[in-house]
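Missing here: one protein chain of the complex. Every other protein chain is in place.
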Amino acid sequence: MENDVPIISLTTDFGIRNGFVGVMKGVIWGICPHAQIADISHTIAPQDILEGAYTLWRAAPFYPPGSVHIAVVDPGVGTHRRPLGAKLGNQYYISPDNGLLSPLIDDAERNHLETKFISLDNPKYWLPKISRTFHGRDIFSPSGAHLAAGVPLEDLGSVITDPVRFKLSRPLRTSIGWQAHITVVDIFGNLTTDLQSVDILGAPDILFRIAGKEIRGLCESYGHKTPGDLIALVDSEDFIEIAVVNGSANQKLDCKVGDLVEVVVNK
Amino acid sequence: MENDVPIISLTTDFGIRNGFVGVMKGVIWGICPHAQIADISHTIAPQDILEGAYTLWRAAPFYPPGSVHIAVVDPGVGTHRRPLGAKLGNQYYISPDNGLLSPLIDDAERNHLETKFISLDNPKYWLPKISRTFHGRDIFSPSGAHLAAGVPLEDLGSVITDPVRFKLSRPLRTSIGWQAHITVVDIFGNLTTDLQSVDILGAPDILFRIAGKEIRGLCESYGHKTPGDLIALVDSEDFIEIAVVNGSANQKLDCKVGDLVEVVVNK
Partner (left out) sequence: MENDVPIISLTTDFGIRNGFVGVMKGVIWGICPHAQIADISHTIAPQDILEGAYTLWRAAPFYPPGSVHIAVVDPGVGTHRRPLGAKLGNQYYISPDNGLLSPLIDDAERNHLETKFISLDNPKYWLPKISRTFHGRDIFSPSGAHLAAGVPLEDLGSVITDPVRFKLSRPLRTSIGWQAHITVVDIFGNLTTDLQSVDILGAPDILFRIAGKEIRGLCESYGHKTPGDLIALVDSEDFIEIAVVNGSANQKLDCKVGDLVEVVVNK
């Protein structure tokens, strides 16, 4: 590991009420007691692999080299779906092999980073007893903890080259601009889209149409308009976002992930 | 302590909004700055000692030896109920003496583990000023932190032998099988019962009746049936669980803790 302090993040749909995440931390610290453990999210919508994938993808790049990200949204637990370990660039990932890492793999390939995939089939790094329904505790946590403690990724199982991936939402070029799509609805009710700011860079005049409303131009930040105003701006990962100042665009527009945003560009 | 890294878990009904748990961590780190602290749950239903007890009982066994579990669901705060310290096997517990540790004490006795109980009446290990309403901050956190930092359990107060305990739900043997009861409703809507898989081991034919519905046979895991199917399976602690594949059994059946599950066994 590149770090002398092992760092682990957790992303799950396990909720915060029943103690599932606390169990994972007990297992991890039994193996790697010095690990720093951060919660990225445990309130991913149950079994929503897409939301889990986007959430991890937005957070992981801000972690130091050598961090181990354990992500468990796992409708296939107890079936033959493989448990997956991965190295993408200088970060490590542990998850069910169900597409959770798709956006991260895409980015690693686009940026020509190292990619390595392992089926976590070495039971030496699991708990002694494996349940049918809680591999987050029995396989993913111990495998991730051993990795953080210095066990080489390759020792955790067999090399594979075909991790499950899904196609990510991408904006479509149109004759008048772009068809973008909502990819994330956050707790403020802000709507992130799949259109990157670089795609509309330098356009002097731009119009967004969403749910029957029109927004003219890009705003610098929330505080530059009046509370209640519907605005478009560049979000913290350089994607175009639709927001309501001091309010909720989601409440105002009643949108969901996948909904269209039509973008008219006049260069 | 058996560990060179002190490990503490927290289980409360304090919620995550008002900062009560953050205060406890400040107090703990003031005394034992190297302690790893895991949240097991802070959204136990207010004053629900039974839910707190089940939640801690499912999580604690997965912690490394020497861990200190601080659990505070405390409707009697500020009255004469005792603050309790305990050693059960190789783990330590700090809680109000109101039954929160009942399932853990039962298990320790059944497995002939060491049990030791202390009334935390040594104010040397409390905060200097004790409020009437927040012993989680003033007594339980500092006592637990001193314990994690190496103070012997016996120094925290006087030995007692009569901790408060309540009777746990147990399945009843019937002429046709068992009457089981729901013990936990988790955030997926899965319904855990008090019937252990070992109780119905080897039964070739089995039927579950719950809320007017029938489920035939045990399923291996969620992914072995079709989304929406009502199934029975063995949960991650070896109890029988009622679930809906990719859905919520609780929503479908509208059950609550204590509700009956009739089990018909044909050996």
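Per-chain residue numbering starts at 1, and chain names A and B are given in the order in which the chains are listed.
Assume a contact is a pair of C-beta atoms (placed from the backbone, for glycine too) under 8 Å apart; a residue touches a chain by one contact, two chains touch by 3 or more.
What you are looking at is a predicted structure, and each value in this text was computed from that prediction instead of being measured.
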| item | value |
| --- | --- |
| Subunit B residues touching the omitted chain (full complex) | 14-23, 25-27, 29-30, 33-34, 37, 46-47, 75-79, 81, 131-134, 137-138 |
| For subunit A, residues in touch with the removed chain | 3-5, 7, 9, 11, 16, 36, 38-44, 55-56, 58-60, 62-64, 67, 184, 186-188, 220-224, 233-238, 241, 246 |
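As a working rule, only the chains that are shown with their structure count from here on.
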| item | value |
| --- | --- |
| Centre-of-Cα separation between subunit B and subunit A, whole angstrom | 31 |
